[in-house]
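All protein chains but one are shown at their positions in the complex.
Each chain carries a letter (A and B) given by its place in the written order, and its residues are counted from 1.
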Amino acid sequence: MQYNVKIEAFEGPLDLLLHLINRLEIDIYDIPVAEITEQYLLYIHTMKELELNVASEFLVMAATLLAIKSKMLLPKHEEDLSEEYGFEEEEDPREELVERLIEYRKYKEAANEFKDLEHERSLIYTKPPSDLSEYAKEAQSDNADLNVSLYDMLGAFQKLMRRKKLQKPLSAKVARQEIPIEKRMGEIIELLKRTNSRKSLNELFPIRERNHMVVTFLALLELMKRQEVLVEQEGNFAEIYVTAQEGGAVDATD
Amino acid sequence: MQLINWKGILESILFAAGDGGLSIKQIAEVLEVEELKAQEIIEDLQEDYEKDENRGLMLVSMAGVYQLATKKEHAVYLKRLVETPGGSHLSQAALETLAIIAYRQPITRVEIEEIRGVKTERPLQTLAARALIKEVGRAEGAGRAYLYGTTREFLDYFGLKSLSELPPLPETLNDEDSGEEADLFFEKFQELDG
Partner (left out) sequence: MQLINWKGILESILFAAGDGGLSIKQIAEVLEVEELKAQEIIEDLQEDYEKDENRGLMLVSMAGVYQLATKKEHAVYLKRLVETPGGSHLSQAALETLAIIAYRQPITRVEIEEIRGVKTERPLQTLAARALIKEVGRAEGAGRAYLYGTTREFLDYFGLKSLSELPPLPETLNDEDSGEEADLFFEKFQELDG
């Protein structure tokens, strides 16, 4: 499998050719076709020996190279002939291939620059938009002004996915160090008493990390069992609220 | 002379942690200092924010978690921000929410909030008001929460014949997370996608 990965380091026949040109220190404008064809075929041969799936493009290129090679071998008199007819420059059978290689090389290098940019960008972190519902009036209902596309939606989603990775703060480390339920119970009681108000269930799960959420949930169950907190819901589907019970025994300072 | 700019680093990590915030323990771990030292840095930064009127943030502590928030006196500008939707685009928050609903419907608000990591009431209101989403039923179980899905208008607006025409999501996006608890969500996506 490892071999497979390495051979696939070549994006295609042009990539492989560029690599050979580089390695053999060949002038791209004056490629020794016989030599490079031989090297190229050696790679293809080896890939086949390894029973790797050689993409058809590689075979097409092999045929192209062989065709160029045979054109290059055409008898010399033809060149004389063309000179007689006044052609300044005989068309080089390699020309088209060289142009393709040079064109491809530009983008291959640009891809490397993109890779650097990608890395630079990965060093900075942004934050999700804040929830501004407390500032909101009624929402707008006309879509004529909307002016967004599916791609804007997907783009927003990509941002979210990239960001998500940061929203599991230290989950590995935290997972190894157990959060004591007792401690979390203390924190919850402390919060409820300090603010002296009821809290929605949502507010009691400030850390969106599985372990912490599970511990918080268990802590709440335990507090309910011990009648330290009162849990209420006004209607069937309404928000659930938690209030501290008077005279609870859990020490808030712990 | 202080060689490490603790306050700057603390500001960075609190900023990136967003509404989730960080506990003193997490802060101490990331900064690789004792909790006592972390506490000191927190208080230093808190004081900076308070003293300097050119700063728009404050450092608050809620339920044992520290997080950055905007200063109360700037509320009027935030209100204006909400009322001035970005050149009449949907907000980033609304677009995210819409994407999650589009690909994972039917889905409850709580599930959406789990994915986004922030409260999502306002984006849901906006999307419902614009008829891009609607309540499509009720979830089973305790809360019988509303389930949201996309509407015909959603398809019309984005020029889709059906939901199956939604662009596929990337398969490789989460390769690195393999075996990690977090991405049940993504597995679900791939099932849908598959």
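Here is the rule we use: a residue touches a chain if its C-beta (ideal position, glycine included) is under 8 Å from a C-beta of that chain, and two chains touch if they have at least 3 such contacts.
The model shown is predicted, which means the values in this text are computed figures rather than measured ones.
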TODO: Specify the residue from the set B:I24, B:L78 or B:L160 that touches the hidden chain.
DONE: B:L78
- [ ] Among A:D152, A:E187 or A:E228, choose the residue that contacts the chain missing from this document, as touch is defined above.
- [x] A:D152
Open item on the list: Looking at the full complex, which residue from B:Q39, B:Q92 or B:T151 touches the chain that isn't shown here?
Closed with: B:Q92
Task: Residue of A:N22, A:S70 or A:N202 in touch with the missing chain, whole complex considered - done: A:N22
Open item on the list: I need the residue numbers on chain A that touch the omitted chain, in ascending order.
Closed with: 3, 6-7, 9-16, 19, 22-23, 28, 42-43, 46, 49-50, 55, 57, 61, 100, 103-115, 117-118, 120-130, 132, 149, 151-152, 154-159, 162-163, 165-166, 168-172
Open item on the list: Please output the residues of chain B touching the missing chain, sorted low to high.
Closed with: 5, 7-13, 15-18, 26, 29-31, 48, 52-57, 68, 70-71, 74, 77-78, 80-81, 84, 86-87, 91-93, 167-177, 180, 182
